[in-house]
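What you see is the complex with one protein chain gone and the rest in place.
Labels run A, B and C following the written order; every chain starts at residue 1.
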Amino acid sequence: MVRLVFLGKLADLAGAGAMDINGTETLKWESLLAMLAPDLAQTLQGDKVRVALNGEVLPDKTALVAAPGSEVAFFPPVSGG
Amino acid sequence: MVRLVFLGKLADLAGAGAMDINGTETLKWESLLAMLAPDLAQTLQGDKVRVALNGEVLPDKTALVAAPGSEVAFFPPVSGG
Amino acid sequence: MKDVRLLDMPFDPAAAIDHFAADKGDAGGVASFVGKVRPTGGVEALELSHYAPLTLPGMEALADEALVRFDLMGLLIVHRSGLLYPGDPIVLVAAASRHRRDAISAVDFTMDHLKSDAWFWKREKRSDGWHWIEPREADYADIQRWQ
Partner (left out) sequence: MKDVRLLDMPFDPAAAIDHFAADKGDAGGVASFVGKVRPTGGVEALELSHYAPLTLPGMEALADEALVRFDLMGLLIVHRSGLLYPGDPIVLVAAASRHRRDAISAVDFTMDHLKSDAWFWKREKRSDGWHWIEPREADYADIQRWQ
């Protein structure tokens, strides 16, 4: 299982703040996107959306490799405190 | 009567925070200094000592004209709040 | 020295500043800033979401950076998450130092970075529903003062 977390307005688009992808596979960026609704997948590919794996922001989100048990978070630009 | 007020370390030198000069004369700068102890008079003439007449700081203290009933204040540089 | 809190409940800024200052007796001064939800502009509520693995560590790192940049005897950051209403305090930053310039500058620096750089996502409820808040240009300009 890989847990996906959506922050800010991405949560509205995803329809939930988090979702689980069941299975024992390691997910790469393209295979992960293929499992999501097309409009959500398209937004996540946008320049402004950043990705963290297990709490570490990825310099290049397309290099994502999410092993089972990991958490992948997607976020739009922060609006600050 | 003219009241003299000494602020900061000038009060130590004058021996009091205030003193009254009795009489009905109008005091000018030189005549006022002549009434004070020589070391105090000398200090008051220094560049760093400013003078206020009735709460107004004088641009040129040597132009002082203190009518009876007025208050003349002498102060060293402020040390701030 | 460093006290960083992310709270999901209302807090009392005056009590927090008082408590912070109480054991900073050696400091000559304490500067602080309290930011609140403005009751104007038709905002009925504000929701601040955070992402636990990033938000608090990010605030801790910001506090460490301020402690390196300025000569401080203590730094307090308190930040709300969750649902807030007009008049509620959102953020408090307080800094104690020997000389006032360090305390005031540290508060200024920390606020600028919290407002543009912290891991929060904000939405406002108005009469026509909820709206996500995008970063403000002015916030980016503020942060560049420190670079």
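Please note the rule applied: contacts are C-beta pairs under 8 Å (C-beta built on N, C-alpha and C of every residue); 3 or more make two chains touch, one makes a residue touch a chain.
None of these values were measured; they are calculated from a predicted model.
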Visible chains that the absent chain touches, using the contact criterion stated earlier: B, C
Candidate in contact with the missing chain, chosen from C:4, C:17, C:54 or C:72: C:17
Candidate in contact with the missing chain, chosen from B:1, B:16, B:34 or B:57: B:57
Residue numbers in subunit C that touch the chain omitted from display: 14-15, 17-18, 21, 25-36, 38-40, 87, 98, 100-101, 103-104, 107-108, 111, 115, 142
Touch list for subunit B against the chain that is not drawn: 5, 7-9, 11-12, 52, 54-55, 57, 71, 73, 75-81
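In this section, only the chains that are shown with their structure count from here on.
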Geometric centre distance via CA averages, subunit C-subunit B, whole Å: 51
Whole-Å gap separating subunit A and subunit B, where each centre is the average of the chain's CA atoms: 78
Centre-of-Cα separation between subunit C and subunit A, whole angstrom: 28
